[in-house]
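Taken from a larger complex, these chains appear in their original positions, while the remainder are omitted.
Going by the order they are written in, the chains are A and B; count residues from 1 in each one.
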Amino acid sequence: METHKAKRVAIIIEAPMERRLSDALISAGVTGFSILPVLGGSGRSGKWSREGQVSRAGGMVQVVCIIRPERLDALLDAAFKVVENHIGVVTIGDCEVLRAERF
Amino acid sequence: MDGILALAAANLGSPIILSFALGLAASLARSELTVPEAVAKGMSIYLLFAIGFKGGAAVAANGLDAALIGALLAGAVLSFAIPFVAFGLLRVMTKLSTLDAAAVAAHYGSISIVTFVAATSVLNSQGIASEGYMVAVAAVMEAPAIVAALFLVSRTTGGSGRMDAELWREILLNGSIVLLVGSFAIGWITGEDGLAQISSFIISPFQGVLCLFLLDMGLVAGRGLRQARGVMTAPVFMFGLLMPLLGGSFGLVTGLLLGLSTGGVVLMTTLAASASYIAVPAAMRVALPEANPSIYLTLSLGVTFPFNLTLGIPIYVAVASALTGG
């Protein structure tokens, strides 16, 4: 089956920042992304877990974005402006996609 | 004094406090007991809706006290002013950075609606009446403290403001404010009639839901305390016990000046004494991301909340009763 090269960007960020990040991605012309829940984790700022939490403050989400390689830089610039100062983790990986016309 | 002790004892032996203690003990002992996030949120929606609605229905029933506007304004002023006091106290008592101190201060200017609900429960069980519109005062007091804290930060660090239009909207339309004000309005509009229709949902099971919600809060508070051992120095901890008394005394004076009923004074004191743990933490994540959440969450939920729940409220009731002769 024919596949096409693409980049997979995953950004783990505090839940209250989700809307800002989405808005920034959309303004940067990113055509699609998905938001995945994160249950808990650990990092330099300690351990956390969403269990029993009421406030959105105590959690993070993962924004996953599949994108054409040539558009990666625009995405990273947009994301970085939001993530800067924040505790998020940004990773970029290679992948292949079916139906490249979608990206 | 005897009155305080008796009240505190009665309070400590109530199902809601014991449920909180159970949760706290369970998580300090590292039990894997947890309440799912969705259930905890569902219960908080229920509690906010119920408390707002009942407040509105009470206003509909008793007519609008002329003091409403005054109480709302006073609440807003308190919420804006207390962070300055809290900030000063923190700078004197502790070694927290400016940012951390400002973030903590925002929490103490704002309010904890569950503490408010717990105070209402105590008032009910003691048969002390209060103004229904105090719920609206609670809603008004959620946000100004955040503005005060950001002002403190920009003044002391010289940094430009971190408030943008989006953040304003988020703060003013955060879930608890909207639900509280909205259900207050619905209660007010539908009045006795509306209350009759849904009272077996929002009144009868209320205390029981509150027990489970406090069980969950105990679990979360205990987890926070376990994980924050590093940052909770003795002075920071002491602040968490002193500040509610200090903030509460501002609330007390305000309530007396406004001429509120005994119950109203208790609630105003409680609001001023309580610290936010839902709305403000979320706002701080956005506006002051460099501030350490462990500090403000643990202080608010792990120290001040239990203090108010167990000793604070009985003290506020006793003092307010003595001073209003109620």
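Keep this in mind: a contact is a pair of C-beta atoms (placed from the backbone, for glycine too) under 8 Å apart; a residue touches a chain by one contact, two chains touch by 3 or more.
What you see is a predicted model; the values in this text were computed from it and never measured.
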Stoichiometric formula of the complex, labels as displayed: A x3, B x3
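Everything that follows uses one rule, which is that only the chains that are shown with their structure count from here on.
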Distance between the centres, which are taken as Cα means, of chain B and chain A, whole angstrom: 34
For the chain A and chain B complex, residues of the former touching the latter: 14-17, 19-20, 45-58, 85-87
Complex contacts: residues of chain B adjacent to chain A: 34-37, 40-41, 44, 166, 170, 216-217, 219-220, 223, 227-228, 277-279, 281-286, 289-290, 292-294, 297
